[in-house]
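Heads up, the thing below is written out as structure tokens.
Here the complex is missing one protein chain, while the rest keep their positions.
Our next item is chain A:
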Amino acid sequence: MESNASQDELIIQQHREIEREISDTIKLIGEKENLSTLKNEYINDPVYQKKILDLCNKYENIRRTRPDGNCFFRAFGFAYLEHLLDKKDQYERFRELAEKSKDQLIALRFPKFTLEDFHDVFMEVVNAVGEGGEERMSELYRMFNEQGYSDYVVVYLRLIASAHLQEKAEFYQNFIEGNRTVIDFCHQEVEPMYKESDHIHIIALSSALDVGIRVRYMDRGDGSEVIAHDFPEGTAPRVHLLYRPGHYDILYEKNPSS
């Protein structure tokens, strides 16, 4: 059994290394591309071709993210901060909320000592969006492609989502399968890096920050339309994401509303 466990550990490690090698070739946050580039990916696929056509009626651009299990949080973080670049009021509201979130997390017994580092880096990125002039966009892009900043933003967003789930544990318990408590779920599925996101992560983050997210689901389901889900339900979307099984990218509307 001992050698088996060792063997298993080696296999897991190897598996993870291969995954990393593949994903490392893709930028954490890519350049804005024309949405029509998606067509080339599914040339012989009539189902997806139809859906891409539908998507192209509504959206202009796509920005790809690295498929490393953090894509939802990273895509959201980048897209929302980018959205805030020219929206002073919304930016101020968010900055204040982000600033205060630290005390909220400490009140939920997150360890202050390790939390502070993540909060500081998160605020550094948020502040970079508020300050400075023309270069803010390229600065945001640079920070999100620098692992030290980008991953810390992901960690902090995960903590915010976790805190929200814990605060409303009684409600969210209904959505958690198996015999896990909300806290177990947060420790195992929300806080650790590289763990993929599900509906519950999206509901938690969008509710915690009070920021609407529209996810467009592109899968093999019937119909030619790419179905939209808004989180939290009924909120005006500020961030649009494209979901293809297992992965989120950022979408840009044709005629963006504010």
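Structural remarks
Heads up, the rule we're going with is that contacts are C-beta pairs under 8 Å (C-beta built on N, C-alpha and C of every residue); 3 or more make two chains touch, one makes a residue touch a chain; residues count from 1.
Heads up, the rule we're going with is that contacts and distances are computed from a predicted model.
Missing chain, UniProt name from the options "Ubiquitin-conjugating enzyme E2 G2", "Dynein assembly factor with WD repeat domains 1", "VWFA domain-containing protein" or "Ras-related protein RABB1c": "Ubiquitin-conjugating enzyme E2 G2". For the chain missing from the display, the contacting residue among A:Phe118, A:Phe231 or A:Tyr248 is A:Phe118, taking the whole complex into account.
Only one of A:Tyr59, A:Phe76 or A:Phe110 touches the absent chain when the whole complex is considered: A:Phe110.
Residues of chain A in contact with the chain left out of this view: 1-2, 5-6, 8-9, 12, 16, 110-111, 113-115, 117-118, 121, 147-148, 151-152, 155, 159, 178-181, 184, 187-189, 191-195.
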